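Okay, structure first, notes after.
Only one protein chain is missing from this complex, and each of the others stays in its spot.
Think of it as A and B in the order they're written, each chain with its own count starting at 1.
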Amino acid sequence: MSKSKINVGNFFEDFQLGQVIRHAAPRTVWPGDVSVYTALYLPRFAVQSSRAFAQAIGYQDAPVDDMLVFHLVLGKTVPDVSLNAIANLGYADFKFIRPVYYGDTLSATSEVIGLKENSNKETGVVYVRTTGSNQRGEPVLAYARWVMVKKRDKDAPVGPAVTPELPKSVPPSELGQAVPPIDVSAYDKALAGSPYFWGDYETGEKIDHIDGMTVEEAEHQLATRLYQNNSKVHFNQYYEAQGRFGKRIIYGGHIISLARALSFNGLENVFHISAVNGGRHVNPLFAGGTVFAWSEVLDKAEIPGRSDIGALRLRLVATKDKPCAEFPLNGADGKPDPAVLLDLDYWGVLPR
Amino acid sequence: MSKSKINVGNFFEDFQLGQVIRHAAPRTVWPGDVSVYTALYLPRFAVQSSRAFAQAIGYQDAPVDDMLVFHLVLGKTVPDVSLNAIANLGYADFKFIRPVYYGDTLSATSEVIGLKENSNKETGVVYVRTTGSNQRGEPVLAYARWVMVKKRDKDAPVGPAVTPELPKSVPPSELGQAVPPIDVSAYDKALAGSPYFWGDYETGEKIDHIDGMTVEEAEHQLATRLYQNNSKVHFNQYYEAQGRFGKRIIYGGHIISLARALSFNGLENVFHISAVNGGRHVNPLFAGGTVFAWSEVLDKAEIPGRSDIGALRLRLVATKDKPCAEFPLNGADGKPDPAVLLDLDYWGVLPR
Partner (left out) sequence: MSKSKINVGNFFEDFQLGQVIRHAAPRTVWPGDVSVYTALYLPRFAVQSSRAFAQAIGYQDAPVDDMLVFHLVLGKTVPDVSLNAIANLGYADFKFIRPVYYGDTLSATSEVIGLKENSNKETGVVYVRTTGSNQRGEPVLAYARWVMVKKRDKDAPVGPAVTPELPKSVPPSELGQAVPPIDVSAYDKALAGSPYFWGDYETGEKIDHIDGMTVEEAEHQLATRLYQNNSKVHFNQYYEAQGRFGKRIIYGGHIISLARALSFNGLENVFHISAVNGGRHVNPLFAGGTVFAWSEVLDKAEIPGRSDIGALRLRLVATKDKPCAEFPLNGADGKPDPAVLLDLDYWGVLPR
């Protein structure tokens, strides 16, 4: 009786191919979320920082930071998808579709698009396609994600393995959907903080974002609760003291937001993350660590039908307690540098 | 001269029976308070989390979380009522009367309804009835509270002891006042996160809310300042290092809010705390502790005139560093389990 009403999360054998999950609970993006988000990361991109700037170039209001939208949508899915996950394996086909403004209410649904039991029969990989929508039911964000989830019962029967086909990258024709037509003549470079537009970046260019940010326990807990992400490993020192690392693990998305904010220095006009091609949390972060970041321009693309904005395919690497003047990624042995936390591949958008 | 303009708080002999205190300073509930509150506790009740959900069922907007309303009202009373309190003894006849929305301004008044000197003549019990009102002067919350307050001068004369009659519980006829008529057909159980309505709970049922939340110094300080609660013991390590515990004491209301948020798992549709029958802070909490919680259904009640909502009388118990699978409350000796922080008796409201 005592646990009958409790959500203990889904185990691998609970998922069914084609199943659609409507996640609880919808979440209004309050006009205070931007303040807490700013206090957590120090973002400075002018379009999100200033209503006046955003409206001058064509937005109806300052849009909500892309990563805040992502964190809120992901947070909804945790109780159903990843409460029993032991690894966050990857993202693909991740696109922002519409701008989100303060006052909008976000909800999320996920469709199970793949299931593959591991050979140890103790875990399996669950693939979902998650869509975040606003209060009008319009999609604002969609992505595929796959996580390794525990089985409740090793002997539980499971269906045949199905692995979905997922694109290696989001094609340029699908970029910029969440960006209204921009009046580039009204985009004030001095106010934005940089003279560099799309044409000024070159493929292969690397940028050390130089600054670092130390993370405290209270900070990552505040962040992850703000996103209503109730994954157990972030908040419960009583259990984590007995766990793998002996301490609370910082939500991987916290590192993405920190690295994104640090990347302002050098990418000031890349005001929007339009799509994520893939990404990996290479190592966990714990409180007390200092996050540094660097970027590499992997590719450049024109966006069909858009003369106002162009896209840069960017690798964003975050490290722990290691400045990035030498762009740390892999060691001499080809394995990831143990200081690397994050290796993210995304399309950023900026004026042309 | 130096201290003449300073508020050092009232001592027991400063209170007069029947005295009405208008508390400083009024406080607008800003649209950012919900963000900070969410970042502090991870509440997920759909009515407060989503404007769209709240409006669909009949609220004019997402209402402010009940406990946030309480903390703000209580905070106003601290400088006048409890700055020299050494114990927070109890609450009774505690009712939410009207919904509060972002943009409303709360103020508070307290009437002294009882005074009883202790036999040691060093302290006395002060009973107040506090009313929180909005900017239109409409009451939104009322409660009786009693605290043990120091005397400034042991020899100061005091009046005869007066102990007010207070109800043991709030009757069902007084519940639901802050809930507009609910369109239950528009209440989306999947979005709210649970299929269980009023009819699905039984008296005697116990629920272990399973999750735990570790509290950091910065977090409880942010919370208590948000509520403008200037009680000295929460913020001043310089003094507390020399005090009873050697460290800052976490505001008891912080524990209530944490336990309430944890109780979402199992009580997802209990979207409103309508009344508090009584409650006790059994032990103090300090930073670093992990809070767990469990609930018991003490009683069920129909609310006269309301076919949309019903009430559950709930015991909410919070513990420190002790999971609640076995519902810890009292030890074998009948004394409270030393892990118990809070024992709260309230009426929660949910759809029928």
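Here is the rule we use: a contact is a pair of C-beta atoms (placed from the backbone, for glycine too) under 8 Å apart; a residue touches a chain by one contact, two chains touch by 3 or more.
Please read all numbers here as calculations on a predicted model, not as lab measurements.
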{"item": "Among B:V8, B:A156, B:A186 or B:A325, the residue in touch with the chain that has been omitted", "value": "B:V8"}
{"item": "Omitted-chain contact residue, chosen from B:R27, B:R44 or B:R98", "value": "B:R27"}
{"item": "Omitted-chain contact residue, chosen from A:L42, A:I86 or A:A186", "value": "A:L42"}
{"item": "From A:G246, A:G288 or A:P338, residue that would touch the chain that is not displayed", "value": "A:G288"}
{"item": "In chain B, positions touching the absent partner", "value": "1-3, 5-8, 22, 24-28, 30-33, 35-36, 79, 103, 105, 107, 135, 216-219, 221-223, 225-226, 228, 230, 232, 235-239, 248"}
{"item": "Residues in chain A touching the chain absent from view", "value": "30-36, 38-42, 44-46, 49-53, 62, 190-194, 196, 200, 205-214, 216-219, 222, 265-268, 288, 290, 292, 321, 323, 325, 327"}
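Here is the rule we use: only the chains that are shown with their structure count from here on.
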{"item": "Rounded Å distance, chain A centre to chain B centre (Cα mean)", "value": "36"}
